[in-house]
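Below is one structure; the comments refer to it alone.
The complex appears here minus one protein chain, its other protein chains still in place.
Here is subunit A:
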């Protein structure tokens, strides 16, 4: 839309021209080609905190103390100083520019964790509509915990996990939710998904998905718990009919396991040895059964297929556990199932995994795929944005580059696909990112692939630590004139003296201001070098 690269010319053009329909935000974002964080202040004197991230509306910077027990929240301000001379650009910045306080104001410092608990530094969810933040504290992990009370063998246990809901304006703790002797995968928001005001917390140990609602008053309200029971009154129904024998589900043609009279009245959880399959596992098995049954009308062929596809793998299906969950909309969940071994291991490539779409209202499984299913991959390729479900309130979140909304990302995906030697391996690799982590990508327009090109291995919208290099990271314009616009260089100005120690760097970009922090740290708990990149 703009004919010139000059910012004044663009502003004049903006006055007289309307952008093409539906592209007003894209045209407004093009001004980020002109306003760039090109100036770097190296090694800012900053307090020794762990910097987590900027909130998605840019109002707060979340930090944790080094001892993982306190939360410190800053408000980003801007460096301001006065200069009485005529030409101020010639002058260097005043010495106070090297201080962290010139850029941030501390709002409060709250202690979240008590003596033996630690704040999980990789976990943070932000509810933008009410400016609530969700943090988690946990005690130490106990591996090889005994599987009691309905727990799964092989999953570690944490004595106490607490989720704290804070109002970020003043740091008041509004509500807490405690899980005892449980395990929730907290690293990088993996086990918790926030969709508008609904939270899905996956309890790996007890195989339950807890759905909670965050009310405007700040209360965390239990909505349902999916796992052993699907509907809210299932437990009551089962307990009241405990003496009865026989399978409740009529869609199965024969008995799966022997029935025992369960002492459901005394214990709240079913023990795996002597209970029939219930809850979501039952829904899943009956869905697979009916799918195979409906494939063929001939009865003998049906039975043959069932034997081959269902009963042969029956024990594997029974042993599946819920790994991860995400919302597809307010009523539908995408659940990833896998084996117990893969639940806590880092590399999940070698373990078989399955995806299921579950409707919470009708308690039906709608679809079931294996992790190398071409069908699911096609849906992921065409409708990737619908997997990155975001709150309706934050409009700018719809513009995070993905291969469904950006042609350059789509070209990258296509080239990856053409280079892949085996299509099923490629599909597995792409589907391994499902279900996605909540709030994992930065909405900064500098990561917009249609504005800038940058090395994805060195920096990207995902807030993960990366290997640090001495060379600055270049951001090059996508559109003509395709020049280098700005560079981000982590680490001290002269480069690192000691090249032997491995350094990792992380980058925090402000969601809409031309402002970024780059933090370089060694692995030996030395204080990190923080650089401020901003538009001077």
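The rule is short, and it goes like this: contacts are C-beta pairs under 8 Å (C-beta built on N, C-alpha and C of every residue); 3 or more make two chains touch, one makes a residue touch a chain; residues count from 1.
The rule we apply is simple: contacts and distances are computed from a predicted model.
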item: Complex member absent from the view - protein name from UniProt, among "Very-long-chain enoyl-CoA reductase", "Zinc finger protein 511", "DET1- and DDB1-associated protein 1 domain-containing protein" or "Bardet-Biedl syndrome 10"; value: "DET1- and DDB1-associated protein 1 domain-containing protein"
item: Residue of A:116, A:304 or A:423 in touch with the missing chain, whole complex considered; value: A:423
item: Which of A:329, A:411 or A:455 contacts the chain that the document leaves out; value: A:329
item: Residue touching the undisplayed chain, where the options are A:2, A:193, A:206 or A:387; value: A:387
item: Option touching the unshown chain, where A:2, A:377, A:475 or A:534 are the choices; value: A:377
item: Missing-partner contacts on subunit A, residue numbers; value: 290-291, 294-297, 328-329, 332, 357, 366-367, 374-375, 377-379, 382-383, 386-387, 417, 423, 426-427
